[in-house]
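Once you've had a glance at the structure underneath, I'll fire off some questions.
The other protein chains are all here in position, but one chain of the complex has been omitted.
First chain written, first letter: the chains are A and B, and each begins at residue 1.
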Amino acid sequence: MRKGFFLGAALLVILAVLSMMTGPRFYSLSQLFNALFHSDPTRTVDIIIHTSRVPRTVLAMGVGAFLAVAGGLMQALTRNPLASPGLFGVNAGAALFIVFASSFFAISAPGSTLLLAFSGACATGILVWFASKVSNGQLNPLRLVLAGVAITALCNAFTQAILVIDQESLDTMLFWLAGSLARSDGASVYPVLFLGGVLVIVACMFAGQMSVLNAGEDIARGLGQNIARVRLLASIMVVGLAGCAVALAGNIGFIGLIVPHIARQLFGSHLRHTLPACALLGALLLLAADIVARVIILPQEVPVGVMTALMGAPFFILLAQRGGKYAG
Amino acid sequence: MKNGYPFSLLRRRCLQALLLSSVSPKLFAALAHQPRVISLFQGATDSLVALGVTPDGIVESWAEKPVYRYLRPYLSGVLQLGLETQPSLEKIALVKPDIIFASRFRHQDVAPLMEKIAPVVLLDDVFEFKKTLQVVAESLSLTARSDRLLAQWSQRIATIRERVSEQFPPSQIPQVSVIEIRPDHIRRYLAHSFPGSVMSELGFGWQDQDVETRNSSLRFSSMENIPLLDADVFFILLRANSPAITRQYHNLQAHPLWQQLKAVKTGQLWEVDSVPWSLSGGILGANQILNDVEHAMTRRSP
Partner (left out) sequence: MPDSHIFRCGPLMREYSRSVLPIFLLCSVVTLLIIVSALSIGEVVLSVPQTLQLLFQPDDSAQSFILHELRLPRVILALLAGGGLGVAGLIMQTLVRNPLASPDTLGVTTGASVGALLWLSFFSLKYGSSAMPYAAMAGAAVAVSLIFLLSWRSGATPLRLVLTGVGVSALAGAIVTLILVFSPLTTTFSAWIWLSGSVYAASWDKVLQLLGIYLWALPILLVLLRYMKILQLNDSLAIGLGVAIHPRRILLLLACVLLSGGAISLVGAMTFVGLIAPHLARLIIRSGFFSQLLITACCGGCMVIIADLLARTLFLPADLPAGIFVALAGAPLFLWLLIRQRT
């Protein structure tokens, strides 16, 4: 277990270094070293590394971790191995708010888009949560999924409607909708990354309670757990993490779905180990996907959401072939 | 609502005459019988206005809705048929047109339906504005006008080519970059596009890798790609009234990689309106491009 973590962390560092070296122009290790530790504000290489490569690497790691932890929590919450954070309608809500604001109010400052995306994600999360409660106030996982699908479709329909009428916005939004880590503005990103990081740590501490719930409702109730409150807290964390991720990078798909499966395979199914493993593996995967996305069709760049789907889908199919034995 | 001619027909004709007189002075002899014409894409609308014909129905423009600013004086009161991708067939049927100009790419599907209303002329590559103009003129028996417009065009090209070659050393073909600033990325138009074809006619050259590709534009989402934009002359396409685009442009200008580009250092950098350059697809828009290039080349006499 420990070995696994250390191995993972080492791999992460290697990939991070690789990511900072990769781009339309490849920089050598020594150039990178100089830029990071003996930086010279007038050298072009240093400027690029500081303004573009480092933030992008940090962003990739952060978003990957958020998505994976949100996915792990979601799968434990709904006890459904096919659940992903997108089921809360987070991606759809964020997209709708952004598209609406940029079409009708022409709001497009990077800071405001972050805020809009996050509020959109939270708004739909709340909507789905309310729609999925049964008469005695309990959260029913099946209804959660159904409500999530319906509200996602509704938000997507509105978004599509606006983009058909305002065709100009389509060109702008397309890359965001496809999932992209290429933000040109760095400053407003860090508060969101910080919030996400805090949520990841809270989630890992919360893992114990979640695993009790995962064992079954009756068992949990028998052990004296307040199921409704645990579910509420878990939902809040999922929406928060997924909201941060979507605000930073748009619509990135497979990470929340696949990484928890891999984490379970490698680290066992106890949530106390799986959630931190999810964070690590999510960061690794998204970083790897971003590196490939940047080099595969130079000089242009593939949106990273497309890359994760292209890399994740075959893997998912492989998982499916193994026969569908899952926890929960 | 039947589309009758509004009372300001005479005023509209005078305005058209004023515009076209800068292009050709003998164009405003009125036709004996005006056929009812529908235009379903921007290039055809532009060509019709250039030929002095007011269409009886047009589709919405891509930007500056519902009609581009440079065409607004001549198309006020013309019936709107909806989006270019899905024009309202019911409205077209009610107008009872004599001829419909459509784009093969977009309207192939509905062409059989429209054929039941009126003859449909399908045009291929929407950026080949000269061909569009010729086909439209032929269908309306206005070839004399189109020939005159094209002769005017060739004259202007020859004049401006000379100006361009004055600006640069004679042995070297000046390379050009047509860069469009969009809110979240930068697009670079290549030779096989509307502005690109005009640039090629004017004698500008392209980077080697541009010649091989068949794309019409390249999309750069990261500032690291700035060195790839390098050329002797820049034409920067900006959209008016868009704070997002202005902000992106300022970000670009402040980036140190931008300062190192050839055109930025020599000051051969010209900001132009992106609508005629990238969205018009017609001869009036192309003439606007020539205006901008002429303006750029004469401002800096050696």
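Definition applied: contacts are C-beta pairs under 8 Å (C-beta built on N, C-alpha and C of every residue); 3 or more make two chains touch, one makes a residue touch a chain.
Note that the coordinates shown come from a computational prediction; the quantities given were computed from them, not determined experimentally.
A.B. asks: Of the residues A:L29, A:A106, A:A157 or A:I201, which one touches the chain left out of the display?
C.D. replies: Selected residue, touching the omitted chain: A:A157.
A.B. asks: Just to verify: which one of B:D46, B:E60, B:E224 or B:D292 makes contact with the chain not shown?
C.D. replies: B:E60
A.B. asks: For a quick check of understanding: of A:L18, A:L36, A:I126 or A:L146, which residue touches the chain that isn't displayed?
C.D. replies: Only one listed residue reaches the unshown chain, and that is A:L146.
A.B. asks: Which of B:R36, B:K91 or B:R163 sits in contact with the chain that's absent?
C.D. replies: B:K91
A.B. asks: List the chain B residues touching the unshown chain?
C.D. replies: On the side of chain B, residues 60, 80-91, 93-94, 96, 104-106, 108-110, 112-113, 116-117, 124-126, 215-217, 219 touch the unshown chain.
A.B. asks: If the hidden chain were put back, which residues of chain A would touch it?
C.D. replies: Touch with the absent chain occurs at residues 82, 131, 134-135, 142-143, 145-147, 149-151, 153-154, 156-158, 160-161, 163-165, 167, 170-171, 174-175, 177-178, 253-254, 300, 302-303, 305-307, 309-310, 312-314, 316-317, 319-321, 323-324.
Simple rule for what comes next: only the chains that are shown with their structure count from here on.
A.B. asks: Sort out for me which residues of chain A touch chain B in the complex.
C.D. replies: These residues of chain A touch chain B: 23-25, 44, 47-48, 51-52, 102, 106, 108-109, 164-165, 167-168, 171-172, 175-176, 180, 182, 184-185, 299-301.
A.B. asks: In the complex of these two chains, what residues of chain B are touching chain A?
C.D. replies: Contact set of chain B toward chain A: 62-63, 83, 182-185, 218-225, 227-228, 242-244, 247-248, 251, 256-257, 260.
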